[in-house]
Structure formats: structure tokens, C-alpha cells
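Reading through the C-alpha cells given below for one structure.
The other protein chains are all here in position, but one chain of the complex has been omitted.
Take a look at subunit A:
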Amino acid sequence: MHRLGGVGLAAFERQQQSARSFAELSSTISQTQVENLHNQLAQFRAALSRYASTHRDAIRRDPTFRHAFQQMCSSVGVDPLAGPRKGGWWAEILGLSDWQYELGVQIVDVCVSTRERNGGLIEMGELVRLVSKLRGVGSGAVTEEDVVRSIKTLRPLGAGYEVLDVGGGKKMVRSVPRQLDEDQAVVLAVAQEEGGRVSEMLLVSRCGWTTDRARAALENMLLRDGLCWLDEQDEGDRTCYWVPSAMRWD
């Protein structure tokens, strides 16, 4: 008797063979689809960049247009400020490029928009992360050095932007023209290590301060400068302080 597909070992083999062929076929099809999508995306990005370079002036002039454009860019992963440099590559090599100033603008944007929650002090890593997010490119594209250099170019504006070393290799960017005293710098460094949380007890045991000194430093940061937030429901110390600039916000 003849059956479709047959009997015995040969049929088994044939079945396996056909399953293999189907699997191969499906992977080829999905690969082509992925490639197609990549191509489309690349084309779209190119078109968007071209659009950006032709409408550059309009984008700069009109804030609502600029905002909409930037949102569109960051959702497709394009750097909104990329494009032909007006100064050419010489200018870029000399450290005077538009790119640098543009990065400066983005730094100011991040500092100003986070100011109300962190009191005008932001941790360097966080700043780089937020600027990268704003630019919509991988975090490698903007480095700490870029940020430091851009902040230097902002100096003539007199806005008081400054990079502070708080010790332990940690840097912070201050965007309010106010002097940080030494004790506050220590508090910030401790807060960095503790994920944002500081308390009088912690400063006494960690830095060998007196309770009065710790209290004065924390009260100043809390009441005068608004650099930290009070927490009265802490389990250990009952009252503790949180430095928002040392916390990571999503």
C-alpha cells in the first residue's frame, strides 16, 4: 500500500528534511524584513537630517517648531543639532565649533529644567546622561570632557556655570551663582556615596564632625540653599536629608 509520505525510516527523514527547509525559509524571510526596516529607517534618518539642515534657521527661530522637531528626532534616534557646521572643520578643531555652543545650550537646558528639584546642582554623570537623552544619541557620543569644554565656552555669559570637584573623582555642575562652602562639598561627596541620603549621625561618624557642625551644614543646605530635601520618616535616624542631585531620576 502506498501512502503519501511513506512509512518507515525514510518517511521520518523526509519529514525532518521538510521541517528544516521551512525553518530556513522563515528565517530568510524575517531577515529580509529586518533589512528592509533598517533601510527604511536609514532613509528616514537621512531625510530628517536633510530637512534639519535646510530648515535650520526656522528651527532656531521658532520655539514651538523647535520643540516638536526635537521630540520627533529623539523618538527616532537622531541628533537634532547635527548637520553642516557653519564654521567648517577648522573651527571645530580649534574648539570654537557651533557644536560646542550647541552642546552648551543643551547643558543649560538640562540644568535649568532640573534646577527646581536639585537646587541648581547636578552630578556630572547625570548631566551627561540627560544631555545624551536630549540629543537622542548613544551615551558615548557626548563625553564628560565635551561637557567641561562647553561649560568653559559659557563662561563669558556670566551665568555662573561651574564644574566642582567634590572628591572621590566625582564632579558636579553648579548652575546657580552661589558659593558652596567646604562643608557642603563634603556633604555632597558623602551623599554621592550613599545614593543621596545623608544624616547628622552619618556625617559625625564618617567625617568626625561635631553634631553642631553637621546640623549647621545640613540646615544651611536645606533652608538657605534648597539643595536637599528633608525626610522625617527615616527608620534609622528618624530625620535625614536627601540630596536630589545625587539621586538618579528616571
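Everything that follows uses one rule, which is that a residue touches a chain if its C-beta (ideal position, glycine included) is under 8 Å from a C-beta of that chain, and two chains touch if they have at least 3 such contacts; residues count from 1.
We adopt the following convention: contacts and distances are computed from a predicted model.
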item	value
Undepicted complex member, UniProt protein name, chosen from "ESCRT-II complex vps25 subunit", "Cytoplasmic tRNA 2-thiolation protein 1", "Eukaryotic translation initiation factor 3 subunit I" or "AP complex subunit beta"	"ESCRT-II complex vps25 subunit"
Residue among A:13, A:116 or A:212 that touches the chain left out of view	A:116
From A:41, A:68 or A:223, residue that would touch the chain that is not displayed	A:223
Residues of subunit A in contact with the chain not shown	116-117, 119, 195-197, 222-223, 226, 229-235, 241-242, 244, 246-250
